[in-house]
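A single protein chain has been omitted; all remaining protein chains appear in their positions.
The first chain written gets the first letter, and so on, giving A and B; residue counts start at 1 in each chain.
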Amino acid sequence: MSTIANKIASLGLTLPVPSVPVAAYVPYTIAGNLVFISGQLPIENGQIKITGKLGAEIDIATGQQAAKLCALNILAHLNTACGGDLDKVARCIKLGGFVACTPDFSDQPQVINGASELMQQIFGAEGQHARFAVGTNVLPRNAAVEIEAVFALKS
Amino acid sequence: MSTIANKIASLGLTLPVPSVPVAAYVPYTIAGNLVFISGQLPIENGQIKITGKLGAEIDIATGQQAAKLCALNILAHLNTACGGDLDKVARCIKLGGFVACTPDFSDQPQVINGASELMQQIFGAEGQHARFAVGTNVLPRNAAVEIEAVFALKS
Partner (left out) sequence: MSTIANKIASLGLTLPVPSVPVAAYVPYTIAGNLVFISGQLPIENGQIKITGKLGAEIDIATGQQAAKLCALNILAHLNTACGGDLDKVARCIKLGGFVACTPDFSDQPQVINGASELMQQIFGAEGQHARFAVGTNVLPRNAAVEIEAVFALKS
C-alpha cells in the first residue's frame, strides 16, 4: 500500500467509489502534469448526502462535513487519474469552493476548511493549496457545497 | 478546410464573429500549451441573446441554448487563439459554468450540458472535459449563463 493510501486508511477514511458525472462531462482531465478535477458534490454511496443551505438548515459543522465529502470524491477521481497510486501526486495546487447559502451567511472559509484540512492531513505540506471560497444562492441537486480542484503530478 | 472546421459546418453551425470584451481584459491568454478563455455570455450577432434566470422566465431548454451560444463564442475565440486552425486543439480541459437562477433551481448541470455536448460533438473524445456547474444570483448584462474555458493545444 502506498504512503498516501496508508495515510488515508490511518485517518479511518475510505475513498468512495468514483461518482459518475451527472451530465455530459468527465471527472478529470490531464494537461501536462496538471490534473483538473470536476466540481464534486457531497456524495456518499452514490447519493447526495448533505443538501440545503448554510445560514438556513445547514450549520457550519455540517457544511464542513459536506466539504470533506466533496474532498473525498475529489481524491477518488484523483486516485483514478493516478492509476491507483496517489503517491504520484506532487501537490494540491488549488481548490475552488462554492457554498450554497443565504445572503447573510459569510463564513464560507470555515466551511471549505472541511476540505482544505483533509488535504493537509493526507498530503502534509504538499496538501497546502491556493483556494477560493465563495457563496452562491444554490448548487446542483441542492447540494450544500461544490468543490473543484487542480493537482500537480510528479514528473 | 480543417477537420474540426468541417465538423462545425456539418453540424449546421457557424462560429460567431469573436465578441469584443465588455471591459478591460482580453478574450484569451496562452500559457505554455494551455489557452484560457474569458467567461463568455450567450451573444449572437453582437447582442446578448438570452437574458433572465432559470427557475423564473428561462426554462431548461432555453438555458441549454444559452450555454450553447456561450460555447460557440468560446470556440470563436479559441479559433483566433489557434490562428484560425482548430485542428491545433489537443483537448478541451475544463469548462466553468455559471447559471443565473432563482434560489430553488438546482438543474445547473443539465443547463451547462448545452455547452458540454457541443464540445463533444465537435471534438469527439478530445471534447470531453472537467467541469463545474454552479448557480449564481445574477450575471453580467442579466445573461442567463456565463462559461469560461481552458483548452490544451497540440505541442
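The rule is simple: a contact is a pair of C-beta atoms (placed from the backbone, for glycine too) under 8 Å apart; a residue touches a chain by one contact, two chains touch by 3 or more.
Only a predicted model underlies this, so the values are computations on that prediction, with no experimental measurement involved.
Participant: So one chain is hidden, and I want to know which residue out of A:N73, A:S116 or A:N142 touches that hidden chain in the complete assembly.
Facilitator: A:S116
Participant: In the full complex, which residues of chain A touch the absent chain?
Facilitator: These residues of chain A touch the chain that is not shown: 32-34, 91-96, 101-110, 112-113, 116-117, 120, 128-137, 150, 152.
Participant: For chain B, which positions touch the chain that isn't shown here?
Facilitator: For chain B, the residues touching the absent chain are 22-29, 31-32, 36-39, 53, 96, 98, 100, 103, 136-143, 146, 148.
Going forward, only the chains that are shown with their structure count from here on.
Participant: Just curious, how far off is chain B from chain A if you go by their C-alpha centres, in Å?
Facilitator: 25
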